[in-house]
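All protein chains but one are shown at their positions in the complex.
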């Protein structure tokens, strides 16, 4: 991989991190309604995966989708504005944090129903195949989502029809407050690929380059008409399930241990080690990320709520 | 296995066969409404499986459930009466061929929704575990049913909670008019067990003793608290999907080939070969089966339709 | 086509600027559906079909017979038994430039894909603030009367009328099924298209020329002056028979088929009730909380002063459809029940 690309990846990871931190701050300030799920600590997956795609490829995402959207190219201002429910938001305030759509960038929706996006992504794969395009669709899902019936039906269909779909599990070891190991009887979710006769790949989700490589490979398989791949990226979410979660299901030590494995620090260190990056340059990138979030915050806070008159549009 | 038990198995297979043939005759005569799915040719599975259970074990079954019910001990008269929609039927005519219930015999329902019985059976397993009983529940399903989301959710739950459930696939190579190989991308459905960390076993469904052995083993595992097993019994249905099916999806040769592998003939021949049975005794058993069906037919045809006044009972 | 099956009729189609005289032919409801799909597959190559057993067999009822041979396996896609994935696949495919027509074999099984239809199909356009359109059709067939028993006889259209973002069609004649299905396939909104296998072999006229029937336009199946009978799907036939019986009692019944429930053409119903001052609503679905309740409530809200009697409803009893004929007949609406209610609202 070329160094500029690596820089872009690092910068995107920093922006995702800054975005999540900013959302947290705004939530604590009471500016954001509803339930917010942050992806802090999982930037290796979102950035590694989305940046291995082409601009006209599609993604579907989950309730924890900020990182995916940013990495797929969504502009920060309308995105933050949407999280704040403003008229200038991506979806005019209709969707909020859990339902972000940016069709021109191939973001076909962060879906709030766990597993609900998997059949939809599969259908996007059908559409691509039907039109004879060389696009792919990447379907993000949490580990918990793999226990939904929708997962099973969709993967079976995707595999039978050899659809250009990448099923990517962000396995952060827990679903809401329930540890994965209490709700499945297997070690690696990637093994579920065997039920569909497709490749299942376990990836270190905190290694952005490894994720990138695995997704690139799966995408080229899919473009070649060889059908879907199931990718399991093992990672961790630093924050609670949602902002406000007391996290009864895990220890401080576990969190600290994973914080030490920070995907951003790790990638930056590797770049510093091979002399492509200096600490100063890293500092500058971090500052820039903050500055872009400042702008986005100003934009979002300065935007009006949607006009009540528009409520019946687009049903 | 003791010889009397083998005799009982043979006799039960003959009765199942006679039942299906009788239903076919009655359907052709226009006495039966709706859609009827026969299990002719699949007696090795129904009889091998159910006779490996204890009387107080449970089963759930499918739209193709006549064999399961008979093998689990349901009396022929009320059963045939139910298929004819009579007041004296198992369910007073409310259920018909696709919805047979006989709770005292542990027949917790043939369920017409493909896959719909799998979560229910799993729940019966929960109930058994909850009450600390040593019963098991055997859940019959077709190969086609394994593509339902309900299959996935239920097996995952069954495995996680180590429930005393036997998931048994009657793989007759086709679902309605669609060959299995067109709708899954794997050879053996038993491999789906890997997604749940439970044993998956392929069984020759036309070998009644093999089925019996496999079910006995799985049942003793389940009673021992070791959780579910996924059993795939490969077999074939001689008749169309339902009576009236033109069978566009298969050749005459394929059917003939499988008719040659008749599970009853095979088992009877083995008994004759080892001198436990004579052709005369076999002929007598066949005759007896017919005689019992004559009685059942007379009973059913002589029974009234349910009284319209009862229509609102038991909602 | 025998000549007695052809004639000229004045009909109103969406794609004709005004009413015109067109040549008619007689086909079955099933043939009309197949023609609609055939014509749309031929016209627009982004249209494709998916569903269980729709390939070589042409569907368990035969509605897609011959289409696989004509359009190939990419356009006529036979699926696993996976209703959730079928609806999801149609949903996703519709988002990226194709027009899927999904078949769910029995209406009951739509419940298996209920999350996909309710939370995804019906909501994606709104949630995305109009960024997405979902030109998809979910075809299914409903109803009892054929001894299919409790899990294959449901009519739950009210669930979908009570859900946002989905149009609901429920045609009763070959002409309607053809014209509405073609309109549904061309519509940019998701459509739940509910056929009735009880009607599949019934015959009726369809235009030889292309005729698109608009959504939201009820059809007066019979004119009358004393009582308005609003009926859907197979119940339209019963209502027409009931109207004949009522004639003998000197009651002139007008029979209206809304044809689509979302959008619902209240105007035609209101116009009729303004004339008759009485209404009976008939559907096969459970009476309780059915579409009849909605129409009755709206008549009260919008035609209170026109009504000379409370609006009556004739619907299915609130039980799972029993298998036995003696019980099934008890559950379903009947000509007798319709006549009884029509007489009651006429105080006769």
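In order of appearance the chains are A, B and C, and numbering begins at 1 in each one.
We adopt the following convention: a residue touches a chain if its C-beta (ideal position, glycine included) is under 8 Å from a C-beta of that chain, and two chains touch if they have at least 3 such contacts.
Since the structure is predicted, the reported quantities are computational estimates derived from the model, not experimental observations.
Here the missing chain is touched by one residue of B:67, B:149, B:227 or B:263, and it is B:149.
Only one residue from B:49, B:84 or B:113 touches the chain missing from this view: B:113. Note that of C:13, C:47, C:112 or C:229, the residue touching the chain absent from this view is C:112. The residue from B:49, B:124, B:183 or B:201 that touches the chain not shown here is B:124. Listed by residue number, the positions of subunit C touching the unshown chain are 108-109, 111-112, 114-115, 118-119, 122-123, 126-127, 149-151, 154, 156, 158-159, 161-165, 285-286, 288-294, 296-297, 300-301, 304, 309-313, 318-320, 322. Take subunit B: the residues that touch the chain left off the picture are 58, 90-92, 94-95, 99, 101-103, 108-109, 111, 113, 116-131, 137, 149-150, 153-154, 156-157, 160-161, 313-315. The missing chain lies against subunit A, touching residues 33-35, 85-87, 89, 92-99, 111-116, 144-145, 147-150, 175-178, 182-184, 246, 248-249, 305-308, 310-312, 315.
In this text, only the chains that are shown with their structure count from here on.
Distance from the centre of subunit C peaks at A, each centre being the average of the chain's Cα atoms.
Subunit B and subunit C, compared by their mean Cα positions, are separated by 37 Å. Per-chain CA centroids place subunit A at a distance of 41 Å from subunit C.
Touching two or more other chains at once are residues 149-150, 153, 156, 160 of subunit A. The set of subunit C residues that touch two or more partner chains comprises 79-80, 82-85.
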